[in-house]
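Here the complex is missing one protein chain, while the rest keep their positions.
Letters A and B name the chains as they come in the text, with residue numbers starting at 1 for each one.
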Amino acid sequence: MGYARFIAGKTASYVLALLAAVSLLYVGIYPTLQKVIQASAVEAASEFQRNLARGHPGLSLAQMASEVATYKAAYLGAFGFDQPFPVKFALQMANLFEFHLGSSFFIQAPDGSKQVSAIVAAYLPNTILLFTTGTLLVVAVGGVIGLLAARSAGGKLDRVVPVVAIVHSSVPSWWIGFIFIAYFAYSLNVLPSGGISSVPPPAGTLPAFADFLRHLTLPLFSFFIVNFGGFAYVTRSLAVSTMGEDFVTTARARGMTEGRVLFKHVLRTASPSIVTQSILAVAGSLGGAIVTEVVFRWPGLGFLTFEAIIQNDLPVIIGSTFILTIILFMGLYIGELVYGVLDPRIKTGDL
Amino acid sequence: MEPSGRRRGYLREFLRSRSGVAGLVLLVALFATSAFVVATTSPSQVQRWQNPAAWEGNPQAAPPAWVNYFGVDAPQTVQLSLGRWSNLSSGAGGAFSASASFSWEHGVPASDLAVVPVFKGQVYEMDVTWTKPDGSSVVMSVSSPVSGSFYDATSSSFKQGIAQFIQAQTGAYVSSVTTPQEVAALFGQDGRDLLNSSVQRGTYTVAVEVLGARGLAPSSWEVSVVGDSYGTMGTDSSGRPIDLGVLAGLPWALEIGSLGSVVAVVGGVLWGGLSGFLGGAKDRAMSWGTLVILATPGLAFIVALSYNVRLTLLSEALIIAGLSWPVFAIIARTVSLSIKSQTYVEADRAMGVSQLRTFTTHFLTRLTPVTVAFTALSVSGFIITGETLAFLGIEPANVITWGGILNAAISFDASVHGWWWWVLFPGVMIIVASLPFVLVGFALDRVVAPRVSAR
Partner (left out) sequence: MTALLEARGLAIRYPSPRGEVRAAEEVDLEVGSGEIVGLAGESGSGKTTLAMGMMRLLPPPGRVAAGEVLFDGTDILSIPEERFRREYRWTKISMVFQGSMNGFTPVFTVGAQIDEVMRIHGREGGRAAIGRLLRMVDLDDGIARRYPHELSGGQKQRAFIAMALALEPKLVLADEPTTALDVITQANVVNLLKRLRKETGVSILLITHDLALISQAAERLYLMYAGRVVERGPSDRLLREPMHPYTQGLVAATPTLESRDIKGIPGFMPDLARLGEGCSFHPRCPRAMDVCRRERPALRGVGGEGVACWLY
């Protein structure tokens, strides 16, 4: 009961926040967006004209011009071009949320489509794959290391974790990617330098999957190596402060093993805060992750954005930014739901 | 606990942290270097950096000179100074000659021969005669050279002369020659095997003869045997010295890092601190505002915004800060909530102390040390964000950035070619610039963080 109310509240708050964030984006890119829509209207109109000429060879030039003009006006009308700003805003936002992102200037989806939504859809899964696997790895390994460090407070591991965290906070993950490529791909020649599969990809499901894993290794590892230290440090701090609480002493007095105290009682109690920290970590590491894609030519949204920047393909930049916003919101939202499960005060309706 | 005493306590405790003090020392060194760079760099130097043609005289994609100490034979550039011009003319035109010698003891050829003629008047022809230790010579003729222009193995007239020499030695017809073939010819053992032979060691001579119109006055020419290694950090593929770029990138990194961090932390801490302090519906509204920004993918947003905002140091720092303050707001709100639960805050309310006064006396004094620690800790993040954007090609015009250098490195496949210096040094500089802030930040954080009671 408490949890249902919590979910309802969070959902409302996140939906509104997403609207607000996209509005912010909208205002920030307003002039570009108008240009982009006009450009795609021109594109669509010439497409329409070609079809018209093919389908109705008998039309006169004047008739043709008037048909095309009507079509273009209707196209722009759908984006509220002849309307006052609030209507225009509403129409264009609605278009964004329906994934009517227009067509790109140059970039094509693998199937040849120039629809931004199709392009983004083609690149999106790779980003989700790399980013979620990376995040899960960071949270799992960083969390365990942090807990172990907290257990031996003052010990060797406990002294190493802050050092690793310090070094990690000053290294860009994509740059580490560079170094890995130079070393593992070109110097040792043991792993591919980039991309998501060999060209041509090996035949058969299993070899293809192994090939894919080989390509995933370096980007994943460079994302992991730069992010787990900070997370281990945060987990350690949270665990150490939790271990100072009375219930830990009483748990020991109850005759529990250290492992049970640490991995059941301390971890479980600190887990809501750890989830909160994971949420912040996810928000913070997305930027690094998408740039890591660039270095490894991993065909995800980051790589797509980089290509779009190079080619000045504005529709693609806007589209991928919009999708990234939605992804980040989903990630944080899932984090909140997990938090709700972990904190009993939410279940009982006390928070 | 009166505040100034507490502050002095913080300082003493900070000074006890060895890493913190080390960070502080490094920080001072960084800022001093940066100040030096700012004082000695003019805008024209930045423009020169951004013009690849200005660096033609340098070896391209050359490793640092010190690789020679590690068993690599990578000759450095030899600048030749032509001796006095002797006037050969007797009457109508102007004819001058000059020459210079150098000794070559490397096992590999140089990477290029470069000549920049400088003269007043008009030159009809310039002959560069390259004489090897065994006495054979290669003549490269340039007709109507332009004063101040750059002539090297890639110029067609040089190619022509060298191709003739190769043909004469090997007896084979040469349709086109590459620069490595040219330098192999200039340094190799004469004969059939010229292009695959070992390098001749000994004294080489470069002689220049110019023939021009009356009134010709040659002055100091730049003649260089371009090496295979350069400076402390090598060069990029257009010959720009990486060490120069790395040094020139320091002020910008420190500026964007410090400015962004101060704005974001102060803004975030005030927002979050106030939110926790006010509580209730105002807190909920402000926390929601934090969520909106937290959940916007900053980097992608900045890329999108950069098409509508002219990027300067200030605008870029403000945009980055405007999208990264929520983390600080969230932590500050937690701190604020814990202060709020203290009895003296309730006492204030009971005594009718104004809200503003309570906020400034109890909350701001507690939040200030946290702010200082955050600022130091987060500078590295802002440096990295700035460089990341530059790496993606989003940076103000007229600045030299490490991210920009790395962008060029990936565009020219530095990793593929094994040009490690081009990738290594700018990246290491990002770490060097970030690390001291992180060290100081961690030390401060440990000092000001609410400690676990030892019981």
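As a convention for this text, a residue touches a chain if its C-beta (ideal position, glycine included) is under 8 Å from a C-beta of that chain, and two chains touch if they have at least 3 such contacts.
Keep in mind that what you see is a predicted model, and the values were worked out from it rather than measured.
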Which displayed chains the unshown chain touches: A
Absent-chain contact - pick from A:I181, A:A251 or A:I274: A:A251
Touching residue (missing chain; options A:S237, A:T269 or A:T305): A:T269
On subunit A, residues whose C-beta touches the chain left out of the figure: 245-247, 249-257, 260, 265, 268-269, 271, 342-345, 347-348, 350
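By our rule, only the chains that are shown with their structure count from here on.
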Gap in Å, rounded to a whole number, between the CA centres of subunit B and subunit A: 30
Complex contacts: residues of subunit A adjacent to subunit B: 13-14, 16-18, 20-21, 24-25, 28-32, 162, 165-167, 169-172, 174-175, 178-179, 181-182, 185-187, 193, 237, 240-241, 244, 280, 283-284, 286-288, 290-291, 294-295, 301, 305-306, 309-310, 314, 317-318, 320-321, 324-325, 327-329, 332
Parts of subunit B lying in touch with subunit A, wherever the complex brings them together: 19, 288, 291-301, 303-305, 307-308, 326-327, 330, 377, 380-381, 384-385, 387-388, 391-394, 406, 409-410, 415-416, 418, 420, 423-424, 427, 430-431, 434-435, 437-439, 442, 449, 452-453, 455
